[in-house]
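These notes are about the structure you will find just below.
Every protein chain except one is present and positioned as in the full complex.
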Amino acid sequence: MKNILLLASIALLLGSCSDTNKNTDKKPDATSVVQAQTALPEASIFNITDTFTNQHKVPLQLTSLRGKPAVVGMIFSHCGYACPRLTADMKIIHDKLGPKAKEVNFLLVSFDVARDTPARLEAYAKETELTPDWILLHGNEQAVRTLSVLLNVQYEKDADGNFSHSNTISVLDKDGVLAYQKEGLEADHTETIGTIEKMIP
Amino acid sequence: MKFLTTILLFFLCLPALAYPSSSENAGKKMVVVPGGNYYSFLVTNSNKPIPVAAFLMDETAVTNAEFLEFVKANPSWQRSKVNRLFADANYLKQWAGDLDLGKDRQKLGNTPVVNVSWFAAEAYAKWKGKRLPTVAEWELAGAGTPDKLKKNMSLTDYILDWYNRPNAQQLPATKTTYRNEYGLYDMHGLIWEWTFNFNSFISKGDSRATTEDEKKLFCAAGAMSVKDRKNYAAFLRFSYRGSLKGSYCIANLGFRCAKSIK
Partner (left out) sequence: MKKTILTLLLAGTMATMFTACRTNTDTSSGAMSNIDTTTTGTVNAELTDAPNVPKPLTYTSPKRVMVTLEVIEKVMRIADSTEYTFWTFGGSVPGKFIRVRQGDMVDFTLKNMPDSKLPHNIDLHAVTGPGGGATVTNVAPGYDARFQFRALNPGLYIYHCATGPVGMHIANGMYGLIYVEPQHNPLPKVDHEFYLMQGDFYTKGKFEAKGLQEFDMDKAIDEKADYVLFNGRVNALTGPNSLKVKQGETVRLFVGNGGPNLVSSFHVIGEIFNTVRVEGGDLVNHNVQTTLIPAGGATVIDMKMEVPGHYHIVDHSIFRAFNKGAIAQIKVEGKNDPNVFMNLKKK
């Protein structure tokens, strides 16, 4: 049993670290599927291979989002103040893009590994009146932390199970490379939208 | 308090069980750090402490020799192959090559591995079937009473003394500073250590300021007082963590692993 676990963790690890274009090992492993396309750029956040689950309970890896720019926010659904506003900010960006919003992935990733199940995220999407094209992600603690480190988002869980966190909207290009970040709530979105518009045909 | 005592009593019995060395990694001894309540260094009376369950922790920081085994087994983490997103140009720069510790390999082998990124430390821990300790776990472990310190210094003085000195020219080996009551070596005085949630401290780089949205977020929370103004040692650690990014590789920053007790 222990050996199986070990093997599994090595496989996982190889998955997470045989990152793409620099990988000279030809061993077939989890990443070869990913690499069927052209290799991701080194700076792509899609290089992380953790599996998330969306609000429809469908597992997905970030790399499956490749091909469209992404607007990413990190939130928790029980948040009383900041997260609904961050979500509203992202909705403004979504609305201002008009029909072009179809060419962009809008992602909300939850800090709250314990409470924000896919079902809860689906409810949150309903509460905040998000259109069906939004992707709300649940992940394990490690996956969410890893994403936060890559996006320079700070968060900490307090004793009540709520989170202190920074508020950042990140824009990734279609290959998952971080292109632009805006800190703070109710900020001016002109530059954010400008950055996105340049990425879509 | 009764709860705490129960936990303590429970884990005092634990070393008799099958622990110390954890499974895969026979070479690295892990010790039990009793659970407890973690108070952030800047808390008020009304702020609740974070409860921390007892956990296992490597008795020393991961050494260069140990990390070499990791990169041998995981070529994508070798210096020339690593993705720069996960480890910047300083990664393992104390080594002579991908799998070569250089002419001081004997000496270097026993010193803590530094110039490793958070992602690399995470990957190592995962490879070992372990994980990085959380800030709360690390701080609780680091608060353990030393067996003996030079000049009979208090732990706080010892820590501040170390923080106050520039890096040593040559990093000393592990187990050269002190051992604490849990059997952990060098929690202070040798290197800084990565924690799982090092990015939990919401700092914008300026320790005096915070952003407008945070003000909006927290202004209703009432009056505050600093728990212990003189706890500058913890403050320095938070500042240090606040200056980090996951890909950073720094000459005085290494790590040790932790593991939950199932």
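Labels A and B are assigned to the chains in the order they are written; within every chain, residues are numbered from 1.
As a convention for this text, contacts are C-beta pairs under 8 Å (C-beta built on N, C-alpha and C of every residue); 3 or more make two chains touch, one makes a residue touch a chain.
Since this is a predicted model, take the numbers as computed values, not measurements.
Only one residue in the set A:D95, A:E127, A:D158 or A:E191 touches the chain that does not appear here, and it is A:D158. If you put the hidden chain back, the residue from B:A143, B:A173 or B:L236 that touches it is B:L236. Where chain B meets the chain that is not shown, the touching residues are 40, 42-44, 46-47, 90, 157, 160-167, 200-210, 214-215, 217-219, 221, 224, 226, 229-230, 232, 235-236, 238-240, 242-245, 248, 250-252.
Everything that follows uses one rule, which is that only the chains that are shown with their structure count from here on.
Each chain gets one centre point, the mean of its Cα atoms, and the points for chain A and chain B are 27 Å apart. Within the complex formed with chain B, the chain A residues making contact are 2, 5-6, 9-10, 12-14, 16-20, 22-25, 42-45, 47, 81-82, 85, 142, 145-146, 148-150, 152-160, 164-167, 183-186. By the touch rule above, chain B contacts chain A in their complex via residues 23-24, 47-51, 73-77, 81-86, 118-119, 122-123, 126-127, 129, 131, 135, 196-197, 199-203, 211-214, 216-217, 245-246.
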